[in-house]
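Missing here is one protein chain; the remaining ones are kept as they sit in the complex.
As written, the chains take the letters A and B, and residue 1 is the first residue of each chain.
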Amino acid sequence: MTTLAITPMARPWRQPSVIPGFGLTFGFAMVYLSLIVLIPIALLILRTTQLSWQEYWAIATSERVVAALRLSFGAAVIAAAVNTVFGTIIAWILVRYEFPGKRLLDAIVDLPFALPTAVAGITLTAIFAKNGWVGQFLEPLGIKVAYSALGVVIALIFIGLPFVVRTLQPVILELERETEEAAATLGASRPQTIFRIVLPTLVPAMLTGFVLALARGVGEYGSVVFIAGNLPYRTEIAPLLIVIRLTEFDYNGATAIATIMLAIAFVMFLTINLIQAWARRRFGYV
Amino acid sequence: MTALAQFRRDTDYTETKISLVAPFVDERLRVKTMNVTVENLVKAFGLVPALHGVSLEIASGELIALVGPSGSGKTTLLRLIAGLDFPNSGRVLFGNDDASAKSVQDRNVGFVFQNYALFRHMSVFENIAFGLRVRDSGRRPSEAAIAERVMTLLELVQLNGLEKRFPGQLSGGQRQRVAFARALAIEPGVLLLDEPFGALDAKVRKELRRWLREIHDRTGHTTVFVTHDQEEALELADRVVVMSQGRIEQVGTADDIFDNPATPFVFDFIGDSSALPVVIDKGSVSLDDRILSIDANGHADGPATLFFRPNHVHLAGQESGAIVGTVRGSRRRGDIRRLELEVGLARRLCEIDLPADAEVPKTGRIAVKPAKWRLFPRTA
Partner (left out) sequence: MSDPALAAPRTWRSPTAEIRPVRALLIGIAAVFIGVFLVFPLVAVFIEALRNGVGAYFGALGDADTQHAIWLTLMVAAIAVPANLVFGIAAAWAISKYEFRGKAFLITLIDLPFSVSPVIAGLIYVIMFGSHGYFGPWLNDHNIQIIFAVPGIVLATIFVTFPFVARELIPLMDEQGTQEEEAAISLGASGWQTFRRVTLPNVKWALMYGVLLCNARAMGEFGAVAVVSGHIRGLTNTMPLHIEILYNDYQWVAAFTVASLLALLALVTLVVKSALEWRFGHELTGGPR
């Protein structure tokens, strides 16, 4: 963005440049973006106009939809919270400590980005099913993971971890050591420095990571459908309900749920931007 | 001017003018000061040596400057005194207490960092109060006492009215003063400043320099500050420690350092100077086999370096024993003219200052004689 003190009216839309190719690249990018992303999404939203407000409201508040959204959102919140705690610890040790296997650990963090969700889904189910590797030990304790809401949380923890770690790592790297030294010279113990100085400084990044993991979790499908029981009202996530509506050729029902989820995603996206704007204003950095 | 306008002006974003009042001792801020003894500190970072056995006595209430080029070990020394790093060997004593084994938290030093290291998520008030708030419940002052102390300090650093601001909303000079107040809040036995004015522009630097001297006189802290700016060190400090390559070259007052440099490094580093390679033979000093009319002053025979300052040189006539050179450049500097002279077979460049109206021969060859000089034996 330019900071020239010219009024927006007088400023041309594009600054002149000697580099050729703007028309070609910008034109192609816009057409492609419109065809693949913008027009289809716009048409999806437009589709809701085939429903009256009453119909839309009835779908949005129907017991099954509310239960699915509550599960998707609730499980994603819990998973994102767990990931924020452990992701912060992981990011911290990856930046601050030297230990054998560090590079391996760092690389593995990206596994959920690289491993197809369906693979994650069946393997998590295999592990946590009642006769599975871990499930067989949890079953006698009365803990049922697979085919329960807990299973959804487990899958979303898997999916969301890298969002938190990768958001925090660069921020921790940028932390000024001097600030921690200053706290120490003022008599603060290491725990006091961590909880009063370091963590508050990391809060914006932790919130951003939390919301990113949350947004991904709410919309997640592949890794969840295998491990969730997919029982209506109980272990059925919102994206699955969209798929079910589609197989019933109930396009309007699917569209209504989809637009609610888009709205949730939009709100979360807005939240991230507000967090970052707030952090920039307050601390002068993100 | 209305009170509000006055308030606005005082709390303006831009640098608030720092008023200088006659020094007086502020009893609210007076602390028990102590002397600091550094004994034989050795420090290496991995295989890279940083300090080679440095010893130093700092008197109680003294304002002392560590000066030297970057990499001379001055910041390392300051950090070892603070306890931010640990020496490979040697001791640091605060008073008669061996502080070597104490962590930085227990040393009770006030440290001001080069980039201030303010807590960005805390207001100015909370920044200054931090050191008091983190104390054990037994030693922690009451809320009211904390508030009173913070306000006293804000007054001292002349930032009253800015306590609710965040560091991001302050100018560089204001941040510097907050860092200062924060360090003073814990009633430190010793105050340590790392390049306190390093990040500020020249005008603010000068202003804060006088202000620091005044604060020091009012509070009486034993203060050690690091700077790479010799002018700052000489102007501000009671004594100056000149460091180079992990060693102390000289400790002394500004007069000592400037008039009686102990080593070639000090002569070269402090103030302008020129150096010529000479040979001492049977009490006479010669440059490229020409004997100079310079007294060897009892220096042993052998190769040596002749140091002199540009302003200690005058034009010589045709008499023998002068330093002869070719003028390579001439710059006017106020009342004087500084000439760059190429001297000897080695074509060493010397700087000399002459009166602006001095006549320089057209040939460009002139003869000069230093009125004051120093000889240092040259090894290798």
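Descriptive notes on the structure:
In the analysis below, a contact is a pair of C-beta atoms (placed from the backbone, for glycine too) under 8 Å apart; a residue touches a chain by one contact, two chains touch by 3 or more.
Predicted model, so just to flag it, every value in this text is computed and none were measured.
Only one residue from B:G83, B:P167, B:G325 or B:P370 touches the chain missing from this view: B:G83. When the missing chain is restored to the complex, the residue among B:M34, B:V54, B:V104 or B:L118 that touches it is B:V104. Which of A:W57, A:F113 or A:W278 touches the hidden chain is settled by the complete complex: it is A:F113. Within chain A, the residues in touch with the undisplayed chain are 1-2, 8, 11, 13-15, 17-22, 24-26, 28-29, 32-33, 36-38, 40-41, 43-44, 47, 86, 89-90, 92-94, 96-97, 99, 101, 103, 105-124, 126-127, 133-134, 154, 157-158, 161, 173, 177, 180-181, 184-185, 190, 193-194, 215, 218-222, 226, 239-240, 242-243, 246, 249, 251, 254-255, 258, 261-262, 265, 268-269. As for the chain not pictured, it touches chain B at residues 44-46, 83-86, 88, 100-105.
Throughout what follows, only the chains that are shown with their structure count from here on.
Across the complex, chain A is touched by residues 82, 84, 103-105, 107-111, 113-115, 117-121, 130-131, 134-135, 166-168, 179, 182-183, 185-186 of chain B.
Chain contact summary for the complex, chain A toward chain B: residues 176, 178-179, 181-189, 192, 196-197, 200-201, 203, 281-285.
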